[in-house]
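Removed: one protein chain of the complex. Kept in place: all other protein chains.
Showing subunit A:
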Amino acid sequence: MFGQLGKQGWLIMKATSLPLALGLVLGLGAAAHAATLDDVKAKGFLQCGANTGLPGFAAPDNAGNWTGFDVDYCRAVAAAIFGDPSKVKFTPLSAKERFTALQSGEVDVLIRNTTWTMSRDTSLGLKFAGVNYYDGQGFMVRKDLGVSSALELSGASICVQTGTTTELNLADYFRANKMDYNPVVFEKLDETNSAYDSGRCDALTTDASGLYATRLTMKSPGDHMVLPEIISKEPLGPVVRQGDDQWFNVVKWTHFALLDAEELGVTQANVEEMKTSDNPEIKRLLGVDGTFGQAIGLSNDWVVNIIKGVGNYGEIFERNIGTSSPLEIERGLNALWTDGGIQYGMPVR
């Protein structure tokens, strides 16, 4: 696992927020503000803040390679810049460490199941570049408890990860429904999950996608069920620092390119043939027409590189978390707008 991480990544793994805050104090972060794209190109790789291990979204596989939905988004950005999806290093971050790591410049972009909220957009010095997964908070319980609705959870002990929107939604939901609960709060995801698995809590709450992913890591996944209630909106997306519009555009348009490619039927397998397509939209997207890539500081075939590297949005979804993966998550809200979902790529024009 350490082989995958750069020296910085290893340091971060050891770190709590203290050294990160020190980075802010001593102004180490200042240099990272100017032109992130130039810095990344000079460095030769993208430093991506990822989850500490959430199957399907970001987790090292048996061979030590990071895989997952969010990981593929990091690789997509790397492919857009370098034409090579492997030029990325991952920094596993806990919920508590993630924003400070981005603020202080330890990572170039944070793609880690992070909910877009107003205060995070306004008071943290950060910007969300889009929503790559529309999620909502749910509950998981043991089947043998005989609970079929979250409204029956009054008096339950509930495991939750600290410093998340989840923790606040939980408090709001139980108060709104006039129910009691005992929060059992952990800093790290694996501690939260193992406490639930060992029976310390009756229920585990986090984003629904996270619940499906976590269920796979339980001792016997079949004994657990996700309750039907979704108690909040959790739009998850990539985050960058404020004050660098070019970099913001690179991340934002990588996301839109993935969506547009799916909409136009451009896949990892057919991207080379598609270059000869007569469809003007495809021609613009793949850089056959126009100089859209250069306009954001990349090469004109940036989308070809992305799609060759990781596939389009639908392919990333299916491969990591879709119905053919162990997580078996339906597209639902995350289907394209043309298929009844709300994922909508802005036009390349």
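As a working rule, contacts are C-beta pairs under 8 Å (C-beta built on N, C-alpha and C of every residue); 3 or more make two chains touch, one makes a residue touch a chain; residues count from 1.
The definition used in the following text is that contacts and distances are computed from a predicted model.
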Name of the absent chain as recorded in UniProt (options "Cytochrome c-type biogenesis protein", "Tryptophan synthase alpha chain", "Response regulator receiver domain-containing protein" or "Amino acid ABC transporter permease"): "Amino acid ABC transporter permease"
Contact with the hidden chain (one of A:G136, A:G163, A:G297 or A:G341): A:G163
Residue among A:G125, A:G290 or A:G341 touching the omitted chain: A:G125
Option touching the unshown chain, where A:G44, A:G199 or A:G222 are the choices: A:G199
Contact residue for the chain not shown (choose from A:F57, A:Y73, A:F99 or A:F317): A:F99
Touching residues on subunit A - with respect to the absent chain: 17-18, 20-21, 24-27, 29-30, 33, 95-96, 99-100, 103, 119-120, 123-125, 145, 152-153, 155-157, 162-164, 167-168, 170-172, 175, 181-188, 191, 194-195, 198-200, 202, 241-243
